[in-house]
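Every protein chain but one is kept in place in this view of the complex.
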C-alpha cells in the first residue's frame, strides 16, 4: 500500500507543496507585519546621532553567530551518528531551522527559538511540528518571562524542558510498536560517530554564547558565559567518569560523550546569569553529566520498553532531566538572592526584587511555578502535535524504513555495498 | 608521453618552483610597498589619543574571522564531495587562498578578494589563475566602486558574477572532450557528501557576515546581515521544495541542498545594505533558490553537451545566475531609493544621491552598467586566463586522471580497495 502509485505521487508533492505553502504564507505575513527596527532602519537609526559602537549589532552579533553555529553545525552534525540517516539529520535540521527562523520572527522576534527537536519523522512532519512548536514555545515563553516575570536566559525551562517534553509526549503519541524492524540502522559506524563529534564539540564551545546571548549587557553576559563554561567542564569530567564506570571493561561509550558532556550547558540555563558562583557551576555541571550518563545507560531502555517512548537521540537525558534540574537550580539560586550579593546589579537580574515588589522567596516560587507551566504546555502541545502529525495525508515511512536516507534522498550507490543493513529488495519494491 | 621521465621531473619541480617564485616576488613587493596603517602601527596609533574601542579591529575582526571561516572551511569542504578528490579540494583551496591573501594585499588592500574559483586544473594552474584573477578582480572592482560609484557590498557583481563567468569562460577555453573518461570519479560517496555539508553549513551561517563585512558601520552592517539571513532561509526552503519536485519519486538531491540553498546569500549581495525590506529579502532568496536548483537539474547538462563548458561544481547555478539576478535586484532597489526611506542614512548608502549629484534612476542605470562591465571583464579575463593555462610548460593531468588525488598526493592505500573506480593499472603506468 505504501508503494501504490497514488501514495508515491503524494510523497512527491507533499514536501514541495508544504514548503511552497509555508514560504508563501510567511512571505505575505512579512510583507504585512515585519519592519526594520530602529537599529537596522537607515532613516530611524540616523534620526538621532548615535555612535556606531552603540548599535546593538556589535554587542550581540558575535554571540548570535555562535548560536547560529550551534544550531546548524552543532545540532546538524550531532545526529549524523545514525549510520544511514546522515543526509536526513543534517538536511532536515537545515530545512526546519531555516523555516523556524522565519516563523519565529513572526511569532516573537529576532533572538529566540533556536532549539530544534529531532524525532524520526519525515521532513513534512518536521515542518508542521516547527509550525506548532514555535507558537507554543512563544506562548509559554511569554507566560513565563512577561507574566510570571521568571528568569530563564539560557532556557533550562523554556527551551530544554519544554522542547524535550514536547518531543517526548509527541513521540509517545506517534509510538510505532514495529520499529525494531529498523533497529539494524539505529547504530552508528566509525566515521558517522566522528561526524557527530563535530556537532558535540561545536555545541560545547559555543554553549557559553548561547546562555549569555540574551542576558543583560556587561557583567550579565560575562557572568553567564563564565558559569556555563565551568559547568560544561564539570559535566565533561563526570560523563567520562560515569561512562567508564558503567561500561563493559571500563570502556567509554561514544553516545555518552557526544551528549551527556553537554548537560552542563543545559543545567545552568536558568541560573547562569545569577550569582551562581564558579563553585556552584562546577557542582551543577557535575550532577548534570552524571544524571545524563546514567539516563542513557539505564533509563532510555526503560523509556521505550515500559513507557513506549522512542527516544533515539536521548533527548530526555540531555534536555529533559538536566532541564528540570536546571529549573530547580534556578529556584534555589533565586531564593538565595540578596541585595548584598548583587549590589546595584540586582536591578538587571531581578528587577522586581530591586524595586521591592517581590521577595527572593516569592521569586523562587514564581520560578517553580514557571517550571510547572512549562511542563503543562509541553505535554498538551506534544499531544496536539502528535495528533496533527498522524493526519492521514502525512505520509510517514513504514516501520521497516526508518533511519534510512534512501526514503528521502538520492544516495550514492557505494553505500549500499559497504554498510550493514541496506534497504532490502522487498522494502525498495514497496516504494517502486 | 605524459609519463616520460622528463615530464615527471617537470611535474616534480613545477609546483615548488612556482610557489617559491611567487612567494619571493610578493615578499620583495611587501618589503617595498606594504606598511602598517595607522590602526596597526604602534607609533601612528598612539600619535593621537584614541580610545581602544575605536580601533577598527573591534568592529571588523569578528566579521573578518567569519569570512575567513567561509573561505577556508566553507569552500574548502564544499568541494570535498568528489569521492577521490578530497585532498585536492581542501588542499588546493588552502594553497590558493593563502597565496591570494598575500597577492590581493598588494593588489588592493586588506578586506577583499575572498572568492576562489574551483575548476579541474592542477595546483600550479590554480596559483597562476589566482595571480591573474586577483588583478582583474581588483581592476573590475575599482572601475565599479570608484569610477562608476556603484554599490555592491556583498559582491553580487564584483565577486559572484565576475568569478563565475571568469571561471566558466576559462573552463570553455580549457574544454576537454575526453573528460568523460574521468566520469566515474565525478560522483560522491556517502561520507564525502557529509564532508561537503560541513562546507555548506559554514557558508550558510557566515554569509550574513560576508555581505555585511564591508558595509558602513552601524545600521548598514546590521541591515545587511539581517537581509542576507532572511534571504538564505527562503532559498533553503525553495531549494528543498524544488529539489523534491524535480527528483525521482520526490527524493532530494544532495547536490542541490549543498549548493542552491546558498543562492539566497548571492542574490542579495548588491542590495543587502539597501532598504530591501525583510519581505523583499524573502522573495529574492526564494527566487534564487528556485533558479539555482532548476539550473542544476536542467541547465548544467546542456552547458556541457551544447556549450562545451565543464562546470563540475555548478558555479553557474550558485554564483552565475544568482549573481546576475542580484545585480538586477540592486538596479531595482537603487532605483526605488528615496530620501524618505533612507533619511540621513542615505549619505552612507548612496552618497551621490544624498548630495544631489545623482538621481535614483541614474544610480540604477550606473548599477546596470556595472553589471555589463563586470561581464566584459570576466569574459575577456577568463579567455586570457584559459590561454595562459594552456601554455605548454603547465603540466595538466590527462583526461583519464582528472578528479583523482593520486596525481598530486600520496593517498593512503585502503582507498584503492574501497572506493569505486580506482586509478587503473594502465593509468598509473603512464605516470611511472
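When the chains are written out, they are named A and B in that same order, and each has its own residue count from 1.
Criterion: a contact is a pair of C-beta atoms (placed from the backbone, for glycine too) under 8 Å apart; a residue touches a chain by one contact, two chains touch by 3 or more.
A quick note: this is a predicted structure, and the numbers were derived from the prediction, not measured.
The chain that is not drawn here is touched, among residues A:37, A:233, A:362 or A:383, by A:233. The omitted chain makes contact with chain B at the following residues, 8, 11-17, 19-20, 22-23, 26-27, 30-31, 34-36, 39-47, 50, 52-53, 55-58, 61-62, 65, 68-69, 72-73, 76-77, 80, 86-87, 90-91, 94-95, 98-99, 101-102, 105, 123, 191, 195, 198, 406, 408-415, 418-419, 431.
Residues 53-54, 58-59, 62, 66, 83, 187-194, 197-198, 201-202, 204-206, 209, 217-223, 225-226, 229-230, 232-234, 236-238, 240-242, 244-245, 247-254, 257, 261, 275, 277-279, 282-283, 286, 340-349, 418-420 of chain A touch the missing chain (whole complex, contact as defined above).
Everything that follows uses one rule, which is that only the chains that are shown with their structure count from here on.
Between the two copies, chain A and chain B, the C-alpha superposition involves a rotation of 120 degrees in steps of 5.
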